[in-house]
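The structure under discussion is supplied below as structure tokens; questions concerning it will follow.
A single protein chain has been omitted from the complex, and every remaining protein chain is retained in its original position.
Letters A, B and C mark the chains as written, and numbering starts fresh at 1 in each.
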Amino acid sequence: MSAREKVIFEYSHPGRGASDQWPHDPGPAALADLPAALRRAQPPQLPEVGELETVRHFTRLSQLNFSIDTHFYPLGSCTMKYNPKACNQYAMLPGFLGRHPLAPESHGQGFLACMYELQEMLKAVTGMEGVALSPMAGAHGEFAGVAMIRAYHRARGDLKRNEIIVPEAAHGTNPATATMCGCVVREIPVDAQGDVELQALRQAVGPNTAGIMLTNPSTLGVFERRIQEVARIVHEAGGLLYYDGANLNAILGKVRPGDMGFDVIHMNLHKTFSTPHGGGGPGAGAVGVASRLLPFLPLPVVGKEGERYRWLAEADLPQSIGRLSAFMGNAGVLLRAYIYMRLLGRDGMRAVGEYATLNANYLLKRLMTAGFDAAYPQRRASHEFIVTLKRQARELNVTAMDFAKRLLDHGFHAPTTYFPLLVPECLLIEPTETESKDTLDAFVAAMSQIQKEAEQEPGRVTSAPHTMPVRRLDDVRAARQLDLTWKPTAQP
Amino acid sequence: MSAREKVIFEYSHPGRGASDQWPHDPGPAALADLPAALRRAQPPQLPEVGELETVRHFTRLSQLNFSIDTHFYPLGSCTMKYNPKACNQYAMLPGFLGRHPLAPESHGQGFLACMYELQEMLKAVTGMEGVALSPMAGAHGEFAGVAMIRAYHRARGDLKRNEIIVPEAAHGTNPATATMCGCVVREIPVDAQGDVELQALRQAVGPNTAGIMLTNPSTLGVFERRIQEVARIVHEAGGLLYYDGANLNAILGKVRPGDMGFDVIHMNLHKTFSTPHGGGGPGAGAVGVASRLLPFLPLPVVGKEGERYRWLAEADLPQSIGRLSAFMGNAGVLLRAYIYMRLLGRDGMRAVGEYATLNANYLLKRLMTAGFDAAYPQRRASHEFIVTLKRQARELNVTAMDFAKRLLDHGFHAPTTYFPLLVPECLLIEPTETESKDTLDAFVAAMSQIQKEAEQEPGRVTSAPHTMPVRRLDDVRAARQLDLTWKPTAQP
Amino acid sequence: MAFIPHTAADVASMLATIGVSRLEDLFDEIPRELRIKSLAGVPEELNEMEIGRLMSERAAADGTALSFLGAGAYEHHIPAAVWAITTRGEFYSAYTPYQAEASQGTLQTIYEFQTMIARLTGMEVSNASMYDGASAVAEAALMAVRANRKSRAARILVPGTVHPHYRRVAVATAANQGLRFEELPYCTEAGVTPAASLARYEGEDVTALLIQQPNFFGRLEDVDALTDWAHAHNVLVIAVVNPTSLALLKPPGQWGARGADIAVGEGQPLGVPLSSGGPYFGFMTTRMEYVRQMPGRIVGRTLDVAGHEGFTLTLQAREQHIRRAKATSNICTNQGLLMTAATIYMSLMGAQGLARTAATCHARTRELVAALTRLPGVRPAFSGPCFHEAVLLLDRPAAPVLKALAARGIFGGLDLGAYYPELGAALLVCATETKTQADIERYRATLQETLQAARAA
Partner (left out) sequence: MAFIPHTAADVASMLATIGVSRLEDLFDEIPRELRIKSLAGVPEELNEMEIGRLMSERAAADGTALSFLGAGAYEHHIPAAVWAITTRGEFYSAYTPYQAEASQGTLQTIYEFQTMIARLTGMEVSNASMYDGASAVAEAALMAVRANRKSRAARILVPGTVHPHYRRVAVATAANQGLRFEELPYCTEAGVTPAASLARYEGEDVTALLIQQPNFFGRLEDVDALTDWAHAHNVLVIAVVNPTSLALLKPPGQWGARGADIAVGEGQPLGVPLSSGGPYFGFMTTRMEYVRQMPGRIVGRTLDVAGHEGFTLTLQAREQHIRRAKATSNICTNQGLLMTAATIYMSLMGAQGLARTAATCHARTRELVAALTRLPGVRPAFSGPCFHEAVLLLDRPAAPVLKALAARGIFGGLDLGAYYPELGAALLVCATETKTQADIERYRATLQETLQAARAA
């Protein structure tokens, strides 16, 4: 990989600048009416750099990243699949980019048509009765979902239901969301096969139960087989079922959350529907609901009247949990998801679930054959699976983190490490359907090679990576000696 | 830099493909009327690869390149300046990209307006009376220019003028062009100061002289001071003067070829006017002419009648040397040049010449101070200059090529090496105006460091590069054991 | 199949390796009755050519208008370099930088972003982005409740001059945790929040005061007085600011004697296209003393084992993946790509470019207001300086006027009727640096004709 790159402020020179990007100077008279007391005394110290320097700096920085476009990226729970270039190109047509969010509906029928059809397709693939698109990430969708559950109970006068049940393997956003919604979290264990312990669930539910948050397949990479029983228990206790759609890719076109008994779901469009992760976002966390939650959907939603599309607002949905974004959420991301779904179509959706599952089961089988330990060897993998390196950690003192770092040297992004927390020394591996068998085979070869190294020359592995722009970083130092903004004198 | 990348055919698997890009299969009936004898028996063996594989492969390949966007690239004679992103973005607006070359003029007034104004601006900056835009590179413009010279003489019945004079330092395209035009080349020497030897010129001209091809500043990086005398000699002998515009960047806004006495010129828009080099093209070699050559301009040219723009064709210019391209030449490149010129404007043009010259003279001075030998130490540098390493070659056995390769390890593209041929062990260095003083200083530091290495540890230099995806390549083997297409069994 | 590289031979050999005979067998743990055969309701696939044409037609159908809409989303010049680089695959298709060594590009960009945003706001630390300006306001309110140890009321004062959507988002987000938002009235003559309106909260437990500068009407609040009042009463100040304006206006870090405690805002003006409302990004900054209460990702610079500098996510103990139910927020994925665009934008503009942009916006809006209020039946709603937005009052209902303008290709502004009925026929108009004098004249002339036609009718 490329060498390190200076911080942009180190290129700065007083008086330099990409002046071509600047409007003509309107002169001080333009500001005569602004009271001095409200004005800034010193200009902000932004870098003063030329256009070529800027382009070169950020181009070089980009080259320091692993990405889907350059590397296999089997980051479990994150669904790092190919982001089609077409989705970006057509979502970035000048007509879409230039549209103001408050432009009149008469000048947005093209955009609104896409949003409406996206809502309809998402309903169809999930088996839900209504969809709202505005939540801006998975966690934001979770918030909307739990808020709807609360609003539902509240609307029925059932005011004390404030407990959210989550399995211990749940993603951190689930309990965090419950708290954000003012709920109390109750964790329940999973059994040795990765399924929820029904006994524990039965004990957990009660008159305070607002609902349960589940992913299925779970974060353990296995399908919750007794999901119907889970649904029965929770529903009978008066609670609702929340589906965390982060793992929807596994079952796309095969099973639908609505059919499993879920009342409300979010979808991570940036996972299942392949909008880009962008180095940390933007995402899109559309929510879907069963009919009893329809009145509570967050705003705005797109409606259709005859051949015209229009925004539904407060007056249309008076019981809505309200607005969660200034405008329409991540509209441009939604366009990308729309394009992706149209490209896949009905059959393509099913293929996603099938081939994501095929790749995961194949990779699991090959890794097991190569001597690695599966966390749930008796179970089918879903679209992802867990390998545990606790044996290697114990016997060779080489940890999951060491394997992860050494994989980088082999040109593979590392799988998710140390999540879910309950499996020791785990790698959560999600190949996705867009990777070829060749790539999976090469990954197995790299893992086997690292295993051999761990046995014969463990220092190579525990001191990895060796070929990245930096060596292993000191996270403890980062947190103790906080250096969060660049300062001219900063010498670490 | 990134690691090597397999050849795309090595990813191929029968039956794989980016099927999403394919039209629906119209079935064999669609081809029923095509006689079997005219049909292909076996499909062409193109790679069978998926879309992600393709994207990943070419993204990785791109990362193996040095480029302006990533590196300082002081390749003399090539004017590797910043290619503004705006030029690309606005030349690639769907309206421009989708326009068919034979679309009616009624549906091309926007495009034609740009072309017409580009012609006018190029006339203004060069001092010529007419401009045609269709030649597709510098050499193509040279061809057009020499063809016009021939047509001019022929039109006057002056049929034996078939000699083109070129200074020995000329770029290879100059003599090659003369040959392409059916002319005979006469080389004349330059003196110790880099100027044309007037005595030799006087002897060379005569009744067979069609013209002389010059760059000014010359490929030696110095301004031909006696250009007016050269013009007088050639004109008096009945010849015309051709200006190779590859070095126009040096004098933009300061002197104009038309004022120096040139009759015909080409401009390398991909140098002076910053259209991208694209790893070897496309270029654009617009030609400009003095009034006596106006009738001979190549077609098409854009004319203006009232407020309408239209193509001028055979009927308008019956003496034209004709068409050199199927349509309008590299229209999209011309749009980029147009945008660039409008961005610079009158003052920006002058700044180009001034700062290109400033950077070259500064870099020359600093390198001389650091102990390097200038080829023409008494002369001002133009936008480029020559350093000769013949001392290093003699004393240390480290050549210009070795310095060039070692510069790559320092993160700098090498200057032009071994051109012009008459200066031994030369580096022709052209920093361009878009590079900052910091970058020039860093380049001097790298050169000094390599000099030190050449003295103390010459093997590091002569075996460079060490950090590229490949080590130094065997060119002799390449030419002897030709491997020009990939074959499944090809093992070199 | 679109984007699936498997050949029939691949599938056969993979199934054999797994030891099953059909793809369907891989789903045998799923109760049979739940499995579906096909997705009626999803149309047949389109190929890329077909979707390309459809989208091009839809984008063209929405047309382009001359727009004087602002209200939280602003049309600014976006340098071509910004998105040419932002959409490079290495930025576009990377995940959150969990593997620091393989993500230095994203991490360093965030570090640079944090630095720029901190300098722009005059605050000490910044996070790596929130979803948008509205959600950043909501998170800031929650954060203030955690940060203000002296307050137990979870009570936030919110001027009526704060963007109405932001106020709604704050309520929808934070009310579930028991936060109360109380509206402060604004002066209908001046369009700002009188410091005097705070007097009635003396001696009460108030957690935080929100101040938007410039406010929703484009007017400038007396931020010093409001801030000083808050700090005198143990109330934290949450600033909501427009980043463009900060090139000229006093940054939150310098409001009053001590500066604001938290500063948030909508990042869209920094190089992000309007795009029907998103993706944008929210920014959030605070004092170092509150950094552990801040939600969202934060990047720090550190050393590697060889002693070289590098960048990594830090202070993760605030975040949901570590702290779970006790995290500062549930936010996980944020708006990384937009943050990248903004970092490039700020690099290209620098302080000087941003100042010129702000000054030009200001000048254009003054010209617009001057031109329109010369028409009979149009007058300014408020007196006193604005930034790049202003409220106009018409002598007739705004909706039909706006509709007539839209029919002639002009978006004439936002009808405030639904938000501030007390103002009458009020229109929020905006002109940024993208508007020329000719554009303003076109609006003026068209409005004149529209009003005349209405009067004649």
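Just a few scattered comments:
In this section, a residue touches a chain if its C-beta (ideal position, glycine included) is under 8 Å from a C-beta of that chain, and two chains touch if they have at least 3 such contacts.
A quick note: this is a predicted structure, and the numbers were derived from the prediction, not measured.
One chain is not displayed; in the complete assembly it touches the shown chains A, B, C.
Across the entire complex, the residue among A:E51, A:E142, A:D244 or A:D483 in touch with the chain not shown is A:E51.
For the chain missing from the display, the contacting residue among B:G172, B:P189, B:G371 or B:G459 is B:G172, taking the whole complex into account. Touching the chain that is not shown, out of A:G15, A:P28 or A:P488: A:G15 (per the contact rule at the top).
Touching the omitted chain from chain A are residues 13-16, 19-24, 49-53, 55, 59, 84-86, 88-90, 94. Listed by residue number, the positions of chain C touching the unshown chain are 48-49, 52-53, 60, 64, 77, 79-80, 84, 87-89, 433-434.
To be clear about the criterion, only the chains that are shown with their structure count from here on.
Per-pair tallies of C-beta contacts place A-C first.
For the pair chain B and chain C, the distance between C-alpha centroids works out to 46 Å. Multi-chain contact residues of chain A (touching two or more other chains): 51, 55, 59, 63, 68-71, 82, 84, 86, 93-94, 343, 434-436. Shared interface positions of chain C, defined as residues touching 2 or more other chains, are 1-6, 10, 47-48, 56, 79, 81, 84, 89-90.
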